[in-house]
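What you see is the complex with one protein chain gone and the rest in place.
Let's turn to chain A:
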Amino acid sequence: MPHDASASESALIRDETRRRWSLALPALTVITLLSIAPLAVMVAYSFMQAGQYAGVEPGFSLDGWRAVFFERDFFDDSLIPATAHLSILGRSIALALATTALTFVFGIPTAWFIATRPQSSRGFWMFLITVPFWTNLLVRTIAIQEVIRADGTLNRILLATGIIDEPLQMMFTNGAVLVGMTYVYLPLMVLPVYAAIEKFDFRLSEAAYDLYASRLYCLRRVVLPLMWPGIIAGSILVFIPALGAYVTPRLMGGGRAMMWGNLIDLQFGQGRNWPLGAALSITLTLVVLGALIWYARRAAKGDQANG
């Protein structure tokens, strides 16, 4: 009786589905309660009124969101652009893009170098890239801080060799934040680009050469397109944590070269404007999600195009 057979089969599938979901349930519950629900609370807080000293007071308000972009003029109470916030958001985007560009400049040749080593030694070079990736970000930031601080290693060398007469003040500038972020996020660029180059069949470039392509033409038209997915992945991997960075700009930039993450922290601390802090948090999250979705769409399209 086919009808019964299919009925019992669908019961089996239902059973299987329930069993498998219940296996995943504990992990899903923890993440829902401790990550998704708090984020929902954050969204709710961004639409509430600021408490007098901290926290929020019940009641719908768009003040938090308005404060992201505008502030009240001190004299005539009109709305003017919140230049202090906007310049910090602009700096964060600019610094995150510059970090991506710098990790690109150093990361691509490094990935290329590793991928063109003999098979036997590639593991060693990749190990050298992954070790910093898994070591403490705070410790690595302290390490780079030691190099460029006023009485740090670089200044001492420059003073001793007589190149400069007084120490260069490099800390607490945009440049210091940029150097710090490039230093800590560089491995994130090398890893995916290496993975893309390693898959590359170098006989293709020989074929191009046999067809009278110049070296430059070959790099540009044959090698680069195949590296492109790795480069995009690396750029996303660097740009996203750089945009939301907190530790590195705090140590390298201090109060003078603040970034988005530090501005959020400020609103929940000394600034005491929780709705603004929440609105800034949600905006940052949306920008990051937007970048990720753009990347996922792109990657899916790339997969289709490749077959």
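Rule of thumb we're sticking to: a contact is a pair of C-beta atoms (placed from the backbone, for glycine too) under 8 Å apart; a residue touches a chain by one contact, two chains touch by 3 or more; residues count from 1.
Keep in mind that, in the parts below, contacts and distances are computed from a predicted model.
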Looking only at "Spermidine/putrescine transport system permease protein PotC", "Cindoxin", "ABC transporter substrate-binding protein" or "2-oxoacid:ferredoxin oxidoreductase subunit beta", the name UniProt gives the absent chain is "Spermidine/putrescine transport system permease protein PotC"
Which of these, A:218, A:231 or A:258, touches the one chain of the complex that we don't see? A:218
Hidden partner chain, touching residue among A:68, A:144, A:232 or A:258: A:144
Which chain A residues would touch the chain omitted from the figure, given the whole complex? 16-17, 20-21, 23-24, 26-28, 30-32, 34-39, 41-42, 45, 105-107, 109-110, 112-114, 116, 127-132, 134-140, 142-147, 149, 151-153, 156, 183, 186-187, 190, 202, 205-206, 209, 215, 218-219, 223, 240-241, 243-244, 246-247, 251, 261, 264-265, 268, 277, 281-282, 284-285, 288-289, 292
